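First the structure, in the form of structure tokens, and then the observations on it.
All protein chains but one are shown at their positions in the complex.
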Amino acid sequence: MRKTTNNKAWWLVAPVLLLVAFNAFIPLMTVVNYSFQETFGDNVFFWEGVTWFEQVLRSERFHDALLRQLLFTGMILAIEVPLGISVALSMPRKGPWVSVCLVLMALPLLIPWNVVGAMWNIFALPDIGLLGYTLNSMGFDYNFTQQPVSAWMTTVVMDVWHWTSLVVLLSYAGLCSIPDAYYQAARIDGASAWAVFRYIQLPKMKRVLTIAILLRFMDSFMIYTEPFVLTGGGPGNTTTFLSIDLVKIALGQFDLGPAAAMSLIYFLVVLLICWAFYTIMMRNEAQ
Amino acid sequence: MNKKWILPTLYILFLMLPIYGLLTMSFKTTNEILGGFSLFPQQFTLANYVKIFTDPTWYNGYINSLIYVVINTVISVAVALPAAYAFSRYRFLGDKHLFFWLLTNRMAPPAVFALPFFQLYSAIELFDTHIAVALAHCLFNIPLAVWILEGFMSGIPKELDETAYLDGYSFWRFFVRIFIPTIAAGIGVAAFFCFMYSWVELLLAKTLTSVNAKPIAATMTRTASTSGYELGLLAAAGSLTIIPGAIVIYFVRNYIAKGFALGRV
Partner (left out) sequence: MSRIEFKSVRHAYPQPAGQSLEYALKEVNQVWEDGGAYALLGPSGCGKTTLLNIISGLLTPSEGSIQFDRDDVTRLPTTERHIAQVFQFPVVYDTMTVFDNLAFPLRNRGVPEARVSERVGKIAEMLDLSDRLGQRAAGLTADGKQKISLGRGLVREDVNAILFDEPLTVIDPHLKWQLRSKLKELHQQIGVTMIYVTHDQVEALTFADQVVVMHDGSVVQVGTPVELFSRPKHTFVGYFIGSPGMNVLPCSLDNGQPVFADNPLASAYPVDAALDGKLEIGIRPEFVSFSDSGIPVAIEKVEDLGRYQVVTVRHESNQIKMLVGEDQAIPAESPTISFDPANLRLYCDDWAVETGDA
């Protein structure tokens, strides 16, 4: 769309700017403030420079949490994106079932996150939950409160349950916007189902998939409530992801300096990965 | 040949299983739950639901949640509308940077902001009010609303605006009388996503409230930790939180799929 230059448009943006800045700027400054200082309460601060940053970056605890986080995000993306695309591909394009499918699929997205955690906790309880009971009676030794592997699997499956629908909805939206003529042309050109996917559906879905992957990356990287309610970060520290660790340090141990430094590093990591991903996708587009 | 329905069916089945587990548990007595696993409630009871609807700490939780979610949705969409219009129609100093900066707020982990938010809202004496949670959720909902609405608005030809101005409409009259009705679908989608993210978020909502504005989700967390193993009650409360979402989805079912497709990256 051709746009006209008009700096008065700032007035239209002003309310948004004010509200978001109020919520983002002041707290961010607070965090920055803490990250360079040491306090023993009573608003007495001592300048600490980059000590906290060094401490966080060198701590094994942070490395482990970051590694767990990367592994978790990688796993859920590797499952949710292909699964979401496959489900979207096999959904009907029109007909009475579409609405039913969409409503049922969107349901997990609107359940409060702690309820998701609680629901899966109940679902997976080894002796009385539907999943736990079934697995154990089938002969699997399954107890997510004791075994790290079970806890990990449960957390990943829970996230897949919770969020794959977002990928489905977005991919489906992308698929619906492809005109029929493309499919007809492909049939006339003798294209196989794989070629149709590779050369028509995937390119047309690229934009929505970019959004889906970005959103899933951001949200899974910030995940807190669901695993916290499900496993509490355990057994041990095996499912302690970055946010859980951060809250433990900040509110549990009240180590504000390291927590603030970790917050900033954390935020920067998210920004950096999003920016890199976005830039790569856009550069591909431009070619 | 046509076996395509199998995958969506299996997927939906997988989605429904935990919900089924939750629902059946909500109709069981505590004794039955702790006594062992059963696929259907043996001693069917509504006691858990009765408790929620009669105990103010429980039902107030729902009311509190709904209040701040609605306030947040209204604020987010209302301020996002003119901003999205500006981004979709005008070029102005720093527009691209501003748009990107807005989106970065969507990337800020709530855990990072929990403590500063607590201090900020305590300082301005809004702690434990609905408006505090509603404002805090603006942090990630406004960028999202601007993003979605901008996508929808860019799909509306500029000729619509120009014709209206030629017909003698003032900006605000055009905006309210013509433009807003034209992008009603987009507003619906944006409101849906604002509602969704505000309704499901717990960390900030819990941090910013103690008694008066305590969300249902926080009430549940307390139950889980303090009153021991009242799983039936927890399940009933959880089941009830699904309902508002389900109603909202039903209303926007024809638009969900389009929502993000029209938004731009």
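Note that the chains take the letters A and B in the order they are written out, and that residue 1 is the start of every chain.
By definition in this document, contacts are C-beta pairs under 8 Å (C-beta built on N, C-alpha and C of every residue); 3 or more make two chains touch, one makes a residue touch a chain.
None of the values given here were measured: they were computed from a predicted structure.
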item	value
Shown chains that the omitted chain touches within the full complex	A
Residue among A:V50, A:A195, A:L268 or A:M282 that touches the chain left out of view	A:A195
Interface with the unshown chain - residue positions in subunit A	179, 181-182, 184-185, 187-192, 195, 199-200, 203-204, 287
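Just so it is clear, only the chains that are shown with their structure count from here on.
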item	value
Euclidean distance of C-alpha centroids - subunit A vs subunit B, Å	16
Contacting residues of subunit B [partner subunit A, same complex]	4-8, 11-12, 14-22, 25, 33-34, 36-37, 39, 75, 79-80, 82-83, 85-93, 95, 98, 102, 104-117, 119-120, 135-136, 138-139, 142-143, 146, 154, 158, 196, 199-203, 216-217, 220-221, 224, 231, 234-235, 238, 241-242, 244-246, 248-250, 253-254, 256-261, 263-265
Residues of subunit A that touch subunit B when the two form their complex	1-10, 12-13, 15-17, 19-20, 22-24, 26-28, 30-31, 83, 86-87, 90-92, 99, 101-115, 118-120, 122-123, 127-131, 133, 161, 164-165, 168-170, 172-174, 176-177, 207-208, 210-212, 214, 218, 221-222, 224-225, 229, 242-244, 246-247, 250-251, 256, 259, 263-264, 266-267, 270-271, 274, 278, 281-282
